[in-house]
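Please see the structure below; I have some questions.
Of the protein chains in this complex, all but one are displayed in their positions.
Chain IDs A and B follow the sequence of writing; residue 1 opens each chain.
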Amino acid sequence: MNIAGYKIKLEKKTSFSGLEAAALSVLAVVVALFLVGFIFLQAGVDPAKGYAEIFSYAFINSFGVPLTINRAIFLLLCTFAFILPMRAGLWNIGMAGQLYAGALAAFGVAYAFGARTNPDVPAGIVLPLMILAAMAGGGLMGLIPGFLKGKFNTNEIVVTMMLNFIAFWVTAHMIKEGGPFMGSGGEGEGFKLPPVLQPGLFLGMPFTIWFALGLTALLQFVFTKTRIGYEIRSFGASPAAARYAGVDPFKISVLVFVAGGVIAGLAGYHYFATVPGLFKIPKNYGDFGDLAFYGIICGLISQGNPLAAIPLAVLFGGLTSGGRFVQGKLQLGFGIDYAMLGVLMIILVAFQFFFRYRVVFKKEKEA
Amino acid sequence: MWEFWVRSLNASTIFTVAALGEIIGQRAGIMNVGVEGAMLFGATISFIVTKTTGSYLLGFLAGIAVGALIGLLHAFFSVTLGGDQVVNGMGIWILGFGLTAYIGYPYTGPLGLPRLPAINGLSPFFLLSLLLAAGIWFFLFKTHAGLKLRSVGENPSVAEVSGINVVRTRYASVMFSGALMGLAGSIYALDYNPVWNYNFLMGWGFIALALVFFSMWNPFLLLGGSILFGALWQVSLNPEALLPNIFSRYIWRTFPFVITVIVLILMSTKWFSSRWGAARPEALGLPYEK
Partner (left out) sequence: MDVLSTNEIKHGDVVLEARGITKRYPGLVANDHVDFEVRAGEIHAILGENGAGKTTLMSILFGLVRPDEGEIYVFGKKVNFKSPLDAIKLGIGMVHQTRKLVAAHTVLENILLGHPKTGVILDFKKAAEEVARLCDRYEYKLNLNDKVWHLSEGEKQMVEILKALYRGARILILDEPTSSLAPPETKKLLETIQIMTRDELAIVPFITHKLPVVLSVSQRVTVLRRGKVVARLNTREATEQMLAREMVGREVMFNLERAQVERGKAVLEVQNLSVYDEKGMKAVKDVSFSVHEGEIFGIAGVSGNGQQPLAEALAGLRKAAEGRVLLDGSEITRLSSMERWKRGIGYIPSEQRAVGSIGDFSLVENILMSYYYDDEFCRRGVIDAKKIRARAEELVAEYGVATPSVDVLAKNLSGGNLQKLILARVLSRQPRLIIANLPTQGLDVGATEFVQNKLLEAKKAGAAVLLISEDLDEVLALSDRIAPMYEGRFMDILPGGEAEREIVGALMAGIRQKAAEQ
């Protein structure tokens, strides 16, 4: 293509700087938000006003900010659950199922100690056990696709998606229509944790923020400095070469899925057991499974970099909470956050191209 | 019993049509894991068009057209931009999941039109799915265009030296493939379950995707698999009709998904792949560069 004496050419990238990657990622988000602006227009809302409302609710409003933080922690954990397999070249789209499993396991512990009816359970024992159970529940859920992938090379995308639906219905069974975890209200919700099992806030934030931040540091260290991180990355870059170099595909596949599941399980614990106003598996638990798909977006934009996931989780935590808010305030249709999810994803897909190619402008030479 | 089988066959129709679409694309070497997304688009758009115009025909046409457009998008990403087909497919799915949730929301609820005619409860679309399966089988294995399409999926560079335009063939296949997924979504939304709700396909697209692997890329084997899954779905929806009440209806709902996983496991064992594994198109999922 020639424009104004310049030749425009596509060149395959041979190297790739972190700065370039970051710039492209930011650009992808900006383009997506620009496109979502058309949805505002179509709904008869000035996009500038729409975004102003979203951002001010999400990052300034005293009701919005805690919501943003809760969601950011949740998204960060979901992102890590996605990133771990992603770095090994595997797709975990089962964060929803894993987080339901984590939540069910955590509430299962509370239930076993009689917390459904008895407000005086030994919190010192039950609380840590709930956390461990959430991790175990999510981990077991992750073990299934990891084991199947490693042992039989079963398609992990279909398996994790199927497990999402399975876990969704099992959760329904547990909390609805006479299920064991049914709340006293009987309206298709799980029972509420007694006050002793409701962890307090730290500077207005659930204590699970420490899990999220600790995991960020841990994953960053694992990926860049350690043997196991190298094994995961080489398996992701070229399974055949990694196998040749002695990496055990079974071990890697089980490891990343179980670790991912453990983290997703924590995400389930975080939202249903530490966020004020919930402390139960709510009727609309499916919304949180859907929200977990934002973990895929964060994971893809961050290119699997745990540090880069933090600002993204905060941004999308804010956008989704703010989106829900303006929906009511500006009388938009349902699901602006869903529309944003879709648009972001497809823009990211298109941007893959720029991660592989570089557009080169060359002054046209006289022939 | 008749009623059970009629419902099963009606459900199988949707699996068959969507999976036939996926077979066509995969036979040409392009995998689209976003079947669910393309179906959601087909379902939602056809539902909206029919609800607003009152015309079933327009609804189906719109569903097919939007499916083909989604196919075009996938072909653009996968053929022209040469991106990772799994990533692209995930993009199609999440785009469909997110955007249809938003677009369709104002139309939540029943279609509110007289149901399409049925033959003693059996949807005429079931017969259409049989015809499509037979037609696609004939096309793939008995016509020159089908041979070209399969060659493109097996070994595009060979196809190229044989004078076949790989890019054009892949575009056409993936668009047709998308059109069938759109049609499958339309049948779901206009005939099988004409009540719109967000994400109301509940993973049927993913089951269709699994059925493609199960079918060894063969339309007739696919029919068998679809009917099996259609029946399972009916059992899970209405277990009391057939089986004693062992589980709650929620647990029954998990059954088709559990079975899908089990079938996938069986198919990925050595025992299976050593017998029928060679059916997989060799160039499936690989971008083609001259």
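What we mean here is this: a contact is a pair of C-beta atoms (placed from the backbone, for glycine too) under 8 Å apart; a residue touches a chain by one contact, two chains touch by 3 or more.
Since we're looking at a predicted model, the values are computed, not measured.
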For the chain not depicted, the shown chains it touches:
A, B
From the listed residues A:Phe55, A:Phe152 or A:Tyr230, report the one that touches the chain absent from this view.
A:Tyr230
Among B:Leu147, B:Ala172, B:Val235 or B:Val258, which residue is in touch with the absent chain?
B:Leu147
Thinking of the whole complex, not just what is shown, which of A:Leu19, A:Leu203 or A:Ala240 touches the missing chain?
A:Ala240
Could you list which residues of chain B touch the chain missing from the display?
142-145, 147-148, 150-151, 154-155, 157-159, 161-164, 270, 273-275, 277-278, 281-282
Touching the missing chain, which residues of chain A?
14-15, 225-228, 230-231, 234, 237-238, 240-248
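Keep this in mind: only the chains that are shown with their structure count from here on.
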Touching residues on chain A, where the partner in the complex is chain B
39, 91, 93, 144, 148, 152-155, 157-159, 161-166, 169-170, 172-173, 176-177, 179, 290, 293, 296-297, 300, 333-336, 338-343, 345-346, 348-350, 352-353, 356
Which stretch or stretches of chain B touch chain A in the complex?
33, 73, 77, 81-84, 86-88, 90-92, 94-99, 101-103, 105-106, 198-199, 202-203, 206, 209-210, 213, 248, 250-251, 253-254, 257-258, 260-261, 264-265, 267-269
